[in-house]
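Only one protein chain is missing from this complex, and each of the others stays in its spot.
Labels run A and B following the written order; every chain starts at residue 1.
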Amino acid sequence: MAAIDITAARKSYGSVDVLHGVDLAIGDGEFVVLVGPSGCGKSTLLRMIAGLEEISSGEIAIGGRRVNDLPPKDRDIAMVFQSYALYPHMTVAQNMSYSLKLRRTPKERITAAITAAAGKLGLDELTERRPKALSGGQRQRVAMGRAIVRSPKAFLFDEPLSNLDARLREQMRVEIKRLHKDLGATSIYVTHDQIEAMTLADRIVAMNGGVVQQVGSPLDLYDRPANLFVAGFIGSPAMNMIPAVYRFADGAAVAEVEGGHRLPLAGPFPVPDGTTVVIGVRPEHVTVAAPGAGGRRADVSLVEPTGFGSILHLAPFGPPIKAFTLDRGLGRDGAAVDVTFDPARLHVFAAADGRRMDPAP
Amino acid sequence: MTAPVAARRRPFLSRLADASEPWLYTAPALILIVAVMLVPLVLGISYAFRDIKLLNPFGGGFVGLRHFEALATDEAFRTALVNTLWWTGASVVFQFVFGLILALLLNQPFRGRAVAQALCFLPWAVPSFLTGLDWAWLFNPVIGPLPHWFVALGLMDTPQSILSDPDLAMWGPIIANVWWGIPFFAITLLAALQAIPKDLYEAAAIDGAGPIERFRSITLPFLAPTIAITILLRTVWISNFADLIVVMTNGGPADRTQIVASYIFTTAFRRLDFGYASAIALVLLVLLLAYSMLIVLLRQSLLKRG
Partner (left out) sequence: MRRNPVLTVLHRLAIGLYIAFALFPLYWLLKVSVTPNDLLYSEGVRMWPSRTSLEHYAFVIANSDFPRFFLNSVIVSGSTAVIVTLVAAIAGYALSRFAFRGKYWITALMLLTQMFPLVMLIAPMFKILSPLGLTNSLTGLIVVYTAFNVPFATFLMQSFFDGIPRDLEEAAMIDGATRFVAFRQIILPLTLPGIAATLGFVFTAAWSELLFALMLISGNAAATFPVGLLTFVSKFSVDFGQMMAAGILALIPAALFFLLIQRYLVQGLTAGAVKG
């Protein structure tokens, strides 16, 4: 087990920068998820930690030791690949024991480690099979088993679940979380799936365009996204974004949206009157009620029932927004609803740079 | 002060080792190619301007363009050039057409395809000298059946070898070459065919395209790059390929099957006139380079227009 410290890590291919200086301290035993759209640099960062990608500048240390110039084999890390990368010409047992053999571990210890790992992952019956004879989920388990047999300093996961179907993905997600609880190993997990990020992480690192956008606990990112990118990326259905102008008059802060409609905000913001802003509001924070409850009247243009609740498509003042409601009775096409917003639930971002703004204390 | 800086930079030796790794791996191949192919090539070009005869120990002097002047009036060379065009053109066209047909036939799934494929490709495994001898024997009226078949078909009055008939002799090596070279085209084209995604055909069939339309609009465009490069390489290769002619006719009768490549070989091997042989080879090289450039340029202008 070890902490991982990343200091000003950069990566460039020729004149193209794919990673613009990342600083990140990952604590011993922590489960950190790197999340972002494809091409955001998350995989590159993971591969730099693994030693598969050279570090253009900056420093990466594992367990206090600088590893920039260490080849992957000397970094004592394990990695689970998206393609699983199982050795096709070896059995499950040979796949899992390969790293131990390379380290000249005594035979009895290898057997014990394989048995333990196979038991933990439910692979006992399959140890003599070749990867070709396994299902996708089983292959995924073998890849995990290969990583855990040798208790490395850290586990790296490169989108390990994206080749599985939805049901299996959910199941493996739980298993990974349970394994982490059991082993308590430092883990870095790359995914583009924000649900995986939310459910697995102790801390999430949201990345975009080679830049870290926000680091924090899953609920942190959900409740207080640092900018428009994080706000839009985390959460499904995605946060509604409504362009508006900030107004401050008579001691009341409001956002003036299309058509002059005004939404009250929670307290004054440290920007001048007339600043263009973006108001973010999560669909579940758009309160809808039967007509007559008060608020802005809107027609439901489309309903997406999820079973658990319904997603209503509305346009209370110009731009289309989505609302999530548990009340199935409201979910009818063409029905009218009354829409209200809780000022405390509105996120305000500066339109100029997308940064989050908090009310002045 | 310098220590932290040194620690931050990667050690010079380790960076050097990383940068040189690919070169280390390719070095044996490169050394072989340069030493055994490029150096003799350059030397060969220089021979073209020197008087090098193996039987004349006092030769070796610079003769300028004398070999080329001799070439200009060399009747045998001119014949060989025309014969090369014939030989190459006919061989490539027939090899390609039959190779494409064979590849299409083998691309259909059927029982015993693996065996059929192996048998169809077998001629390529036959050493070229044996191919030459084999076909020379087949054309021989004494031990070969072909002349008798030709007579039976009314193509010939009396069974005789076409290899000794000045008007027909060239067809002997060409037929042998086609027999031998079809598998090369078939293998390359079959590989290209198998790389075409199957769902394209399904999509086209659903869109209502018949077999001919599918061939025209999917197969051909997909094969086109492979066809272009294979034909280019084969053309160059066949025009240099003298084995069959040396074995079957040795250029005869009366130089009617002498191609430039076999003429070079005869000049070097039988007359031991290396200087003159190199001059001919240089002309051939220039012609082939010009041809290749032309094809590449043609392809690029076609690509631009498309």
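Throughout what follows, a contact is a pair of C-beta atoms (placed from the backbone, for glycine too) under 8 Å apart; a residue touches a chain by one contact, two chains touch by 3 or more.
Keep in mind the model is a prediction, meaning the values are calculated, not measured.
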Quiz item: If you put the missing chain back into the full complex, which of the shown chains would it touch?
Solution: A, B
Quiz item: Of B:128, B:164 or B:217, which residue touches the hidden chain?
Solution: B:128
Exercise. Would you write out the residues of chain B that touch the absent chain, in ascending order?
Key: 19, 21-23, 25-26, 28-30, 32-33, 35-37, 39-41, 43-44, 47, 52, 54, 98, 101-102, 105-106, 108, 110, 114, 116-131, 133-135, 137-138, 142-145, 148, 179, 182, 187-188, 190-192, 194-195, 205, 226, 233, 236-237, 239-240, 242-243, 246-247, 261, 264-265, 268-269, 274, 277-278, 281-282, 284-285, 288-289, 292
Self-check item: Interface with the undisplayed chain - residues on chain A
Solution: 50-52, 71-73, 75, 77-79, 81-83, 85, 87-89, 98-99, 102-103, 146
